[in-house]
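Beneath this line is the structure, given in C-alpha cells, with notes to follow.
Note that one protein chain is taken out, while the other chains of the complex remain in position.
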C-alpha cells in the first residue's frame, strides 16, 4: 500500500454544501490534482455542480489539474473569488 | 470726477516683485479689467514681464479683460497656478 | 510593504504611514466599503471568508508586480474578514509614487487584480436570506498556470 495522504481545504459555497472546511484524503501514489478531484466527487457527489467553476491551489499556489500531488500536501478547492 | 475705486490683489511672483499683496486703485468710470491692467503697468512697470501669463478674477470669478469694473470690486491678478 | 489579512477593522492611516516616502509626491488610497445594496437587493451585512495564508501570498505577488509595472515607492494591501456592517472597510490599499498619474492608474490596476486573484469570498446577508457571491465577474478569472 504505497498511497499518500493530503489535506483538502474547502471554502465558501463548497464548504457550506459539504459541511466541512478541512478533510484528510488518501490518494494513490502518482496521483494528480485531477485524481483527488475525482475521489472527492466519488465520496461527496454533492460537490458535482461546483466543479466546473473551481480552481485548485496546491500548497498555496494556483496549479493545473495535471499537477502531481506530494505526501502531506495541502490542496485547496477555490470557488470564484469575490474579495475586495 | 466720476471715478471708481477698486481693490487689487496680487499673489506669488507678482506680489513679491511689487512688494505688496493688496492695493487700492482709482479707475475711471466705465473702466474694464484691461483699463485697470494698463493703469497698473503705468504705475508699476516691473509688472510688464508677468502680464502675458496672468489671468484675472473679478470678485472671485475668472473674467475676460473686457469685463467692466464696478465701484468697490476686487480684482485679482492670477499668475499660472501651481497648487496640488 | 504592508500585506495583511485580518479580522480587525482597517485603519486608513496605517496604510498611508506604511507607504510614506520622501520621494513620493502622490499617495492614492482605495477603500472597498460595504454598501447597503447590491444588484437591487438590500444588504444587511457581509461575511468575508479567506484562505488567509494564500491570500497574503497572492496579495504580496500582486503588490510586487505593481511595483515593477508602475514604479511605486511602496504598496500596502489589507483585507478584512468576518462580519462587516454597512459602511465598514473590507479592502484597503495604498500606493505611493513620484507623480499622480501612476498612483491612480496603478492603484486601479492593483484593486482589479486583487478582486480577480486573491482567495477571499463574500457572503451577502439580506433580511430574508443569504448567499455566497461567486458571480460572473469572478468567473472571468484566469489564474497563473491555470488551463
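Should a chain be cited, it is by its letter among A, B and C, assigned in written order, with residues numbered from 1 in that chain.
The rule is short, and it goes like this: a residue touches a chain if its C-beta (ideal position, glycine included) is under 8 Å from a C-beta of that chain, and two chains touch if they have at least 3 such contacts.
Worth saying up front: this structure is predicted, and the values here are computed from it rather than measured.
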### Summary
Missing chain -> touching shown chains B, C
### Residues of chain B in contact with the chain not shown
9, 11-13, 16, 53, 55, 57, 60-66, 76, 78-84
### Query
At which residues does chain C meet the chain that is not included here?
12-13, 16, 20, 22-37, 86-87, 96, 98, 100-101, 103-104, 107-108, 111
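The definition used in the following text is that only the chains that are shown with their structure count from here on.
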### Query
Closest chain to the protein CA centroid?
C
### Message
Report the chain whose CA-based centre is farthest from the CA-based centre of chain C.
### Response
B
### Query
Roughly how many whole angstrom separate the Cα centroids of chain A and chain C?
26
### Residues of chain B engaged with two or more neighbouring chains
none
## Note on the structure
Residues in chain C with touches to at least two other chains are numbered none
